[in-house]
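The other protein chains are all here in position, but one chain of the complex has been omitted.
Then we have subunit A:
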Amino acid sequence: MSNVAVFDQNAGAGVLAESPLSHVSGRKGGSSPGVILREKAFMGYLTLRGNAADAAFCEGVEQVLGMPLPTAPMALHQNTQKGSSILWISPDEWLILLPGGTEYETELALRAELSGHFAVVNVSGGLTLLTVTGPDARHLLHKSTGYDVHPRNFPVGKGVTTTFAKATAIIRRPSETTWELVVRRSFADYCYRWLVDASREFGLDAEI
């Protein structure tokens, strides 16, 4: 139990929230688009830091999230029931993705469960998530990042922090056909415009 002052950063339904891509108009992709781009706006993001060698820390996280803490590099664990996931970012840092609106209660639950040297920070306002699907999704990523996204190097259940179109992004692969990009809010417009340009040859359907 920690006595850090925290507050619910989600203002609720009474206040208009705008995604960082609220200003773009999207694109109609025709009958067979090669790339389908969607934004999953207003997700909850928590940065978790702690000692993975501490059994109590690992158990506490698993208790709250209902999925084990990933200790292998770049491992992505998902809880499909809750619609949440946790990704290894560095040996002592993880990114927790939650359905929007549940981040505050999860933060409180983690703070109640964990003790000692750890940190939980709500970073929901700073990030957004783009999903890339379609038959040419991987070809689009080949053009955009230096990281090897071939299935032999990038199986389902992996997520990496790497360079994406001269910006930084987290590339995740939660399922066989879906790629997810977690980008900073301030880079969302740039990344979107890069994706529109890079997917021109494949045909893009972007309903943002």
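Note that in this section contacts are C-beta pairs under 8 Å (C-beta built on N, C-alpha and C of every residue); 3 or more make two chains touch, one makes a residue touch a chain; residues count from 1.
Quick note on the criterion: contacts and distances are computed from a predicted model.
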item	value
Listed names "2-oxoacid:acceptor oxidoreductase subunit alpha", "Tetratricopeptide repeat-containing protein", "ABC transporter permease" or "Sarcosine oxidase delta subunit", with the criterion being the UniProt name of the chain not displayed	"Sarcosine oxidase delta subunit"
Selected residue (touches chain absent from view) among A:30, A:66 or A:91	A:91
Residue touching the undisplayed chain, where the options are A:97, A:114, A:160 or A:208	A:160
Missing-chain contacts mapped onto subunit A	73-74, 89-91, 93, 146-147, 160-163, 168
